[in-house]
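What you see is the complex with one protein chain gone and the rest in place.
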Amino acid sequence: MSVENQTEWRKHSPRYHIARWAAIVASIAVVVLSWRELNVTYEFLIFTPRNLADLFVRMTPPDWAYSIDILPPLIETVNIAILGTGLAVLIALPIAYMGAENTAPHPIAYAFGKFMIVATRSVNVIIWALFFVVIFGTGALAGVLAVAFRSIGFVSKLIAEGIEEIDTGQTEAIKAMGGSPMDVAIYGIVPQIKPTFVGVTTYRWDINVREATVIGLVGAGGIGVELNTSVDFLQWPRVLTILIAILGIVLVSEVVSAYLRKKVS
Amino acid sequence: MSKSEPSAGYPETWERPSVFYNEYVKYVVYLAIILFVLWSAWAVRPSVERVMGGIDAASILLSTMFPPDLSPIALERTYGGMVESIAMAFVATAIGVVLSLPVAVMAAENLVPRPVYYVGRAIVSVSRALHELVLAIICVVAVGLGPLAGVIALVFATPGFFAKLLAEDLEDIDEGQVDAIRASGGNSLQVLLYGVAPQVIPRMVGLIIYRWDINIRASTIVGIVGAGGIGVTLLNSFERYEYDFALTIILAIIAVVMVGEIASAIARRRVQ
């Protein structure tokens, strides 16, 4: 009860009150200013609900026959996610090793590891895709690389945290029994980071399926290419088919990844 | 050293318990996974010329990119696009949150009847599954090029995050306080306002700030499909091969995203 009273008292303190109102007023002011900054034409705005409804009418019913045609790009999307994640993990392992406090071989390596983690995480997948399309041309290869580079930071950050949580008692025991460094790795370290590793990989794959659906908008392969074409040619029933298909693979991969993570906990 | 030798009666082999049916099944599964990955890799394999061309293209790209274009006009255009992106993030957060609130209530199992709950969850799932850019490309067709399309895309993407997490908080509330309002004769709206809302408001404010942070990231890229903000400028720079300008924009995006992340982290800590 005394805790309750304390929060009550704090709520009613004048400073808290003023701060709260100031925050609310400031937020509203920022939103209003932002709105004005956008220079939205009000005629457009009035027609927006009607336009959206119109579009939806034109989309229905979905073009079911088309669903056969989008199977290959859908599979490509999933493949991009798998290969991108795999490549990211390969690159991420040494970075995680460098970026973990307890395994970093040198302060410079540690700084480099941390930098790579931050740098790759801050650049969106679509920007990576723009780059790789310039380098390797349109197609799934650019997509795989974009997804991979985008994922390095996420994967290495979480694996580095896993490495930092290793219980040295367990590795020490293997050492004390005369185990070689390889034995220590096999018996002491691998079992400890396996759940982190599998968890992070499947989770990132799941996210990457979703990311792989959009890189096609800049030509980097996957279902996004089909989506872009269908929108350009105003084939609305096809667009809806694609949206349903994206929904399907994203939900399925979410279930698969959750199942795998549960298995290895 | 040891005096006792292994006596008979104990098994001589031991198999690690496996999630698979037996060891052969395990290896078949592993083999299948490896083959599948190899097949996927084969499907995206580049030709040799492609790779060689890629190396050339990469060297050209890198040499044009550095140093970044810091001329006044480039900075001015970057600034203009960035302000639009940030403004989009604020507006989209405000509208998105307001529209997500009823969805959150609908998606909270303990507050609404079953059929409504399923509708709520369905909205959340669809919104989660579709990437901001997929939503943006459709909005551009519906309402035309420009920031309005981007704002609408971000608004549509909001329930997938905001309503989902808020619904989880709503499901964790203390039923006792809700019952107290119900017992004193409150109607459904009163129950929500006086019994439920006070319990989740601090968390909700945290989620709003968090969503704003995500919207900042998203608003910098939806322009790639013409939905306003700095992304439009970025795409243009790529199409005109102005890679040094592109680098300026990307650095600006990274800076803004990081500042947004830090600001959001600080604000959330102060709220909670």
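Which chain is which? They are A and B, in the order written, and residues in each are numbered from 1.
The rule is simple: a contact is a pair of C-beta atoms (placed from the backbone, for glycine too) under 8 Å apart; a residue touches a chain by one contact, two chains touch by 3 or more.
Methods note: contacts and distances are computed from a predicted model.
**Q** What protein name does the UniProt record of the undisplayed chain give, "NADH/F420H2 dehydrogenase, subunit C", "Aspartyl/glutamyl-tRNA(Asn/Gln) amidotransferase subunit C", "Phosphonate ABC transporter ATP-binding protein" or "Metal-sulfur cluster biosynthetic enzyme"?
**A** Answer from the record: the omitted chain is "Phosphonate ABC transporter ATP-binding protein".
**Q** Could you tell me which of A:M59, A:I80, A:M116 or A:I207 touches the chain that is not displayed?
**A** A:I207
**Q** Of the residues B:R16, B:R114 or B:R269, which one touches the chain left out of the display?
**A** Spelled out, the listed residue whose C-beta touches the missing chain is B:R16.
**Q** Pick out which of B:A218, B:V232, B:I249 or B:A267 touches the chain that's been left out of the picture.
**A** Considering the complete complex, B:A218 is the one touching the chain left out.
**Q** What chain A residues would touch the chain not displayed?
**A** Per the touch rule, chain A residues meeting the hidden chain are 121, 124, 154, 158, 162, 165-167, 169-170, 172-180, 182-183, 186-188, 191-196, 198-200, 203-204, 207, 261, 265.
**Q** Against the chain that's been left off, what residues of chain B make contact? List them.
**A** The list for chain B reads 1-4, 6-7, 10-14, 16-17, 132, 161, 164-165, 210, 213-214, 217-218, 261.
Throughout what follows, only the chains that are shown with their structure count from here on.
**Q** Roughly how far is chain A from chain B, going centre to centre by Cα mean, in whole Å?
**A** 6
**Q** Report the residues of chain A in contact with chain B in the complex, numbered from low to high.
**A** The contact residues of chain A facing chain B are 27, 30-31, 33-35, 37-40, 44-45, 47-48, 51-52, 54-55, 76, 79-80, 82-83, 86, 119, 122-124, 126-127, 130-131, 134-137, 139-141, 143-144, 210-211, 213-214, 217-218, 221, 224, 227-228, 231, 234, 239, 243, 246-247, 250-251, 263.
**Q** Across the complex, what residues on chain B touch chain A?
**A** Going through chain B, the ones touching chain A are 19, 36-37, 40-41, 43-46, 50-51, 53-54, 57-58, 61, 83-84, 86-91, 93-94, 125-126, 128-131, 133-134, 137-139, 141-144, 146-148, 151-152, 217, 220-221, 224-225, 228, 234-235, 238, 243, 246, 250, 253-254, 257-258.
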